[in-house]
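This is the structure, below, for whatever I ask next.
A single protein chain has been removed from this complex, and every other one stays in its place.
Labels run A and B following the written order; every chain starts at residue 1.
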Amino acid sequence: MTALAQRPYGRVGGARRGPWSGAGLPLLLPALVPVLVFSVGPLVYGILLAFTDARSGRNTETSFAGLRNFAELLSDGDFWESFRIGMVWGLSVTVLQFLASLGLALLLNQDLRLRGVARVLAVVPWAMPPVVIGLMWRLVYHPDAGLLNGLFGTHVDWLHDFSLALPAVIVVGVWTGMPQTTVVLLAGLQSVPKELYEAVSVDGAGAWRRFWNVTLPQLRPVIVAITSLDFVWNINQFSLVYVLTQGGPGGRTRLPMLFAYEEAFRYGFFGYAATLGVAITIVVLAVLGLYLWRQAREAD
Amino acid sequence: MSERSGRIGKAAANRRRGGGVRRLGAALAVAAVALAAAACGSGDGGDAASGRNGEPVKLRFLSLAWQKESIQANKEIVAAWNAANPKIQVEYVQGSWDNVNDQLVTSFEAGDPPDVIHDDSPALASFASRGYLLDLTGKLPDELKNDIPQAAWDTVTFSDGKSGQGVYGVPFLQESQVLIANKKLLVAAGVRMPTPDAPWTWDEFADVARKLTKKGAYGVAWPMKSPVNKVLNLALNFGGTFFETRDGKTTVKVGPQEREVLRRIHDQLYKDKSADPSALGMGTADPLPGFFAGKYAIVPAGVYLRQQVAEQAPDGFEWVTLPPLKGQTSQQGAVSQTLSVAADSKHPDEAVKFIAYFLNGPNQAKLAKGDWLLPTSTSAAKISALTTEENGWDVATASAKDLVVAPFLKVNGYDEWKSKVATPAMQEYFADKISLDELATRLVEEGNKVLERYSR
Partner (left out) sequence: MTRALKYLALLGYVAFLAFPLLWLLSTALKTPREMALIDPTWIPRRPTLANFADAFAEQDLVGAGLRSLLVAVATAVITVVLALPAAYALARFRGPAGKIAIGWVLLSQVFPVVLVIIPLFMVLRRLELVNTLAGLTVVHVVFVMPFALWMLRGYVRAVPRELEEAAAVDGAGRLRALAAVVAPLLAPGVVATLLFSFISSWNEFLFALVILKDPEVETLPLTLVRFVGPEGVARLGPLAAASLLATVPSLVFFAIIQRRLRSGLMAGAVKG
């Protein structure tokens, strides 16, 4: 059992090779068929649009544009500036969210009184209707009647200050996403077989070593899964921030997805909007690929 | 998904009838749906055209009313129509200003829009040029046409995206910018009370704001969360148009006339210090707590904000609505709410009939009252409920005479200029990060690049 504890996951027992090895396909199909029917077509269509000059409207004509959109994109300085902001936003929200949630999940996993109540209260940000979240945080940050200035006795215009606006919206981002991450991590913690702890207890390990040698490695697949999803969601986010700042002040909180959205739904350049979507997707997949590959290597 | 993914959208072809079906787009869309369609072998669904066989015609009316009284008025008018017209039944569907654009673009592109659509004039311009809306020229009864002044019709007259012009909606509620002020503070400072006939000039306004500024209290709060429309509408006071069209080509122009209002607001913020810089990030209603607490004496706002003020003002708080400021003129750009008919509507004639009824004088008066806005109908503007001194209706209604169509309304690409160029640049200028000259350069140079995209 001690050996198992130190070699917790991944290739334990060795993966089976072969295209579908045994029972795989019948198990997969029911889940994949609806996804295929409803998302492959539209998704492929969306990607193909990136190579056209499609515009909205009843009387427009579309032709192939090859890589012209991508060439245009490379010289689109505004977009890349916004992309930089998007990466800062995406990475910091994901990392902070993860750290804060891990702390909370560990607490909720303890044998504390009222933890049931605490668990339920911890999912409040998730349960609240999105439409009211932005409005509420605007009031929290309100320069005159805001909760935050009231609490600190300050007089700061959080959402309109050129250097504070981005951190201020990042806090909201962390807040909004914490429940998902916490619940997922908590579920992960609960799935750690008790035997593993028993085994290291025999070895006389302290709390910290238990966490480092058993909990963390056991949790790794779950951590990898949730942080990568969080990153993807955060990069795709913009409506919450838009409600808070409308991308201001001076474009300091303009997230890249806002560009793609406006390009398509406001200005009607479907082709170019798809190009932005594809570009963001490529970068995000590259970041994710690197992350997943490193995690897989470390796990081995 | 849900709140995490936000609102984005894109893409699709116009699968339905209509002159310029995008060939490639259509082909792709067919490929996209082939999978599903093949699997299920379903026919062309869609709503079966009703109206045959003596069945009543069903119209979907997407309304954006959101105030309590206004929703009530809308429902009442629709109910009255349905009772009187058993053959044309209207279904009242509520939308929201917050996301109506997403809803409409999707349904327009998919060829499945509501028949009667409530929106505002800035949104109509781009919808019209994309062929989504029905040209109402020659379809409206004279009675309605003559009841609404030409200036209001101008706000809904747009290029059809090809060569002609069309009328793409019926304007019914208008917004003008007025000043909402703390009466006690004005009286205490001994300033002259302006009237619609003798409004404050911008110079006088600057003086007044200085007089009203004391320790911890400012003369004025400029809520500039979305600065561009506000500045451009007010710029007309000094003849500032921001756009000019020569030889069919539109460019951005920031000359002395355009700079006037920008500079004056900036002066209040940083030279006179009579305007609170921390109000700049606020939305229209956000300064109200400070206004009620005496922190701001004057708040420039659209006339509809009076509703919030009336509802939220503490006991004994006295407030007044002051007429729009005067530069060379008092003219300001008008934004109107509109009703339009979708080009894809199966029952355009019935839809027009319904609109004509919905927007008759008495009904417009009800709607204007419910939303605290100004009716375009000249007959509605005369009824006593809209001319009473109570809650500043007299001043608000009088300000309608200065509303003209703002040039930016007709500029193709204005939306992108506003969001990508003008909003960030103006925010930096009002935050005192860049000079007026730098602002002007950015508005023009980056702006013209944006506009070029639309003339291709």
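The rule is short, and it goes like this: a residue touches a chain if its C-beta (ideal position, glycine included) is under 8 Å from a C-beta of that chain, and two chains touch if they have at least 3 such contacts.
Computed from a predicted model, the values in this text were never measured in an experiment.
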Displayed chains contacting the withheld chain: A, B
Residue touching the undisplayed chain, where the options are B:Val93, B:Val187 or B:Leu436: B:Val93
Residue among A:Val93, A:Val200, A:Leu240 or A:Ala264 touching the omitted chain: A:Ala264
Full-complex contact with the absent chain, from B:Pro199, B:Gly290 or B:Gly361: B:Gly290
Among B:Ser226, B:Thr241 or B:Thr441, residue touching the chain not depicted: B:Ser226
Of A:Leu25, A:Ala71, A:Leu99 or A:Leu290, the residue in touch with the unshown chain: A:Leu25
For chain B, residues in touch with the removed chain: 1-3, 5-12, 15, 29, 32-33, 36-37, 40, 42, 44-46, 60, 66-68, 71, 91-99, 102-103, 106-107, 109-110, 112, 114, 120, 225-226, 283-285, 288-290, 292-293, 295, 305, 308, 311-315
Those residues of chain A which, in the complete complex, touch the missing chain: 1, 4, 8-10, 12-13, 15-25, 27-32, 34-35, 37-43, 45-47, 100, 103-104, 107-108, 110, 112, 115-116, 118-133, 135-136, 138-139, 144-145, 147, 150, 175, 178-180, 183-184, 186-188, 190-195, 218-222, 224-226, 228-229, 232-233, 235-236, 243, 257, 260-261, 264, 273-274, 277-278, 280-281, 284-285, 288
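In this section, only the chains that are shown with their structure count from here on.
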Rounded Å distance between chain A and chain B, as computed from the means of their C-alpha atoms: 35
Chain A contact footprint on chain B (complex, rising order): 2-14, 18-20, 22-25, 28-29, 31-36, 39, 98, 101-102, 105, 108-109, 126, 129-132, 161-162, 225-226, 277-283, 286-287, 289-290, 293, 295, 343, 413, 415-416, 419-420, 423-425, 427-428, 431, 433
Touching residues (chain side chain A, partner chain B) in the complex: 36-38, 40-42, 44-46, 48-49, 52, 54, 56-64, 78, 130-131, 133, 138, 142-145, 155, 157, 159-160, 162, 176-177, 233-234, 236-240, 242, 245-251, 254, 257, 260-268, 270, 273-274, 277
